[in-house]
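Every protein chain but one is kept in place in this view of the complex.
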Amino acid sequence: MSNNIANETIDHSRNKEAWTLKRVLTNTYFLNVVSLVLFFLLWDYVAKERIFHDSLARPLDVLNQIITLVSIKYAGSTLWGHIWASTQRVLIGFFIAAVIAVPLGLFMALNSYVNAIVKPLFDLFKPMPPIAWVTIAVLWFGIGETSKVFIIVIGSFVPCLLNAYNGVRLVEPELYDVIRVLGGSRRDQIFHVCFPASFPAVFAGLQISLSVAWTCVLAAELTNSRAGLGFLIKRGMDTHKPTLVLGGMLLIAAAAWLTSQGVGILEKKLCPWKRSIENL
Amino acid sequence: MLEDQESPVKIRVNNLTKSFGDLTVLNDINFTIKKGELLAIVGPTGCGKTTFLNCLSKLMPTTKGEILIDGEVANPRKHNISYVFQEPTCLPWRTVRENVAYGMEIKGVGKEEREERANKIMELVGLSSCADLYPNQVSASMMQRIAVSRAFAVNPDLLLMDEPYGQLDVKLRYYLEDELVKLWRTLGSTVLFVTHNIEEAVYVAERILVLTNKPTSIKQEVVVDLPRPRDLIDPKFVEIRKLVTELIRWW
Partner (left out) sequence: MAYQKVEVKKPLPLIVLPYISVIAFFGLWEMAVRTGFIPDTLLAAPSTVVQTFVDKLSNINPDGATLGQHAWTSIQEAFIGYGLSLLVGIPLGLFMGWFKVVEGLCRPIFELIRPIPPIAWIPLTVFWFGIGLTGKVFIIWIAGIVPCVINSWVGVRMTNPTLIQMARTYGASDWQIFKQLCIPSALPMVFGALQLALTYCWTNLVGAELLAADSGLGYLITMGGRVARPDIIVLGMICVGISGAIIGFIIDEIEKKLLAGIRR
């Protein structure tokens, strides 16, 4: 909420007030700090008291584990190698899916014949969770890179296509009329209205795809792999090292978060007009 | 009610000032409203009318000055302040009847009295026939009527209206203005009516305060002592309307 005086928007929460105790206690940043500190203290306490026996590591041990991995090779590569192995798979799979699915989705929405052919097949595959493909992917492509990328492509494909498709279909018809009244051709309608208007939806789809892609790569790596963050977690599970498992989880969260921020920045660059919901 | 010039002062505003950072929006405003008076406020576009109301209703803290109701500092929890907003504010998940009763519900009015007062007011404004419908089933003009009824239903100490009929077409507006005057005369509430429509102000108000441009202060007070129902083409009416128009135009 802004203090927009021209439109007389009201905002009675942001006025300068004295720093009373209550205001400090209900300050968002203060609460955030309290919450994080409490969270880590609780985690540390639970781990220290061995409530889960030896199956939960203390936060500092996890941090130590991560630092150790940076310098020491684990199963043939350093931490950066593992992070890159996973990220590479995600990016390749995600890219392939986006390059195929987004144009296909746009095409489906614009051409009813393409739609009539592809939509039923798509609806057939849509409810199948991408992780269910893991086994058959291994059967088809072995346990190499291909099978992992394949699963990521399958997983990222659905949200990309679905959002591109809906993005075009939900463009307000009045916008087309604007072009039509000005005497624009079908081409103008598509390039000046349809594509830009569906951009935000496409990007929302990409964001979902990316998070699905991380889930998929993790599933694939947990089943079988020789490198990657999922491999670290799996190895931690097999050798019963909670520090390794938790370290892997934190790293994969960080990597997923970073890539999604990347797509977010790209989106801001490409469609700056998009309105966003505050704070989310 | 017009003749009763001696009625006690209900609202007293002393040195009301409001600034956002360096920008002063309201500058030292002083005025009073008598009990049971209908006061209109007009001013040029963007003169801070809405800010003014938000300060009066305590939605927004004031920078300086005080607002007294019956000699006490105004407080929405204690005093009955009602506010009719520019846009319709019906709760879509309540029926018309429940919407009208909503203000009373918050004020803690008992269930039976709530029913009774809601029914009485709905009778007055002709909402009885659609009392059990939901707001999205009634027309747009009804929405504003519901809000007005809800505001009157709490027997407010002060009723603030922020261009309530600004978005309606002319015919409907006359109709609703008549209805407002009827409600006000029947219930004897103290009303502060903000508008940018001069004709509307002259038509409904007892007294008009003309505001200046930002930083806003009161430019002049115009008393409208015309008999009701008022006639839009009565020479006296036209004269007052001209006067107010001139005041607004030459700030």
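For clarity, chains are labelled A and B in written order, and residue numbers in each chain start from 1.
Definition applied: a residue touches a chain if its C-beta (ideal position, glycine included) is under 8 Å from a C-beta of that chain, and two chains touch if they have at least 3 such contacts.
Predicted, not measured: the structure shown is a model, and the values here were computed from it.
Asker: Among A:Ile83, A:Cys160, A:Ile179 or A:Leu218, which residue is in touch with the absent chain?
Answerer: Among A:Ile83, A:Cys160, A:Ile179 or A:Leu218, only A:Leu218 touches the chain that is not shown.
Asker: In the full complex, which bits of subunit A touch the chain not displayed? Write them out.
Answerer: Listed in rising order, the touching residues are 1, 10, 26-32, 34-36, 39, 52, 55-56, 112-113, 116-121, 124-125, 127-136, 138-140, 211, 214-215, 218-219, 222-223, 230, 233-234, 236-237, 240, 242, 245-246, 248-250, 252-254, 256-257, 260, 277-280.
Asker: Residues of subunit B in contact with the chain that isn't shown?
Answerer: Touch with the absent chain occurs at residues 57-59, 76-78, 81-83, 85, 87, 89, 91-93, 102-103, 106-107, 134, 136-137, 147, 154, 160.
We take it that only the chains that are shown with their structure count from here on.
Asker: So what's the Cα centroid distance for subunit A and subunit B, whole Å?
Answerer: Taking the average C-alpha coordinate of subunit A and of subunit B, the gap between them is 50 Å.
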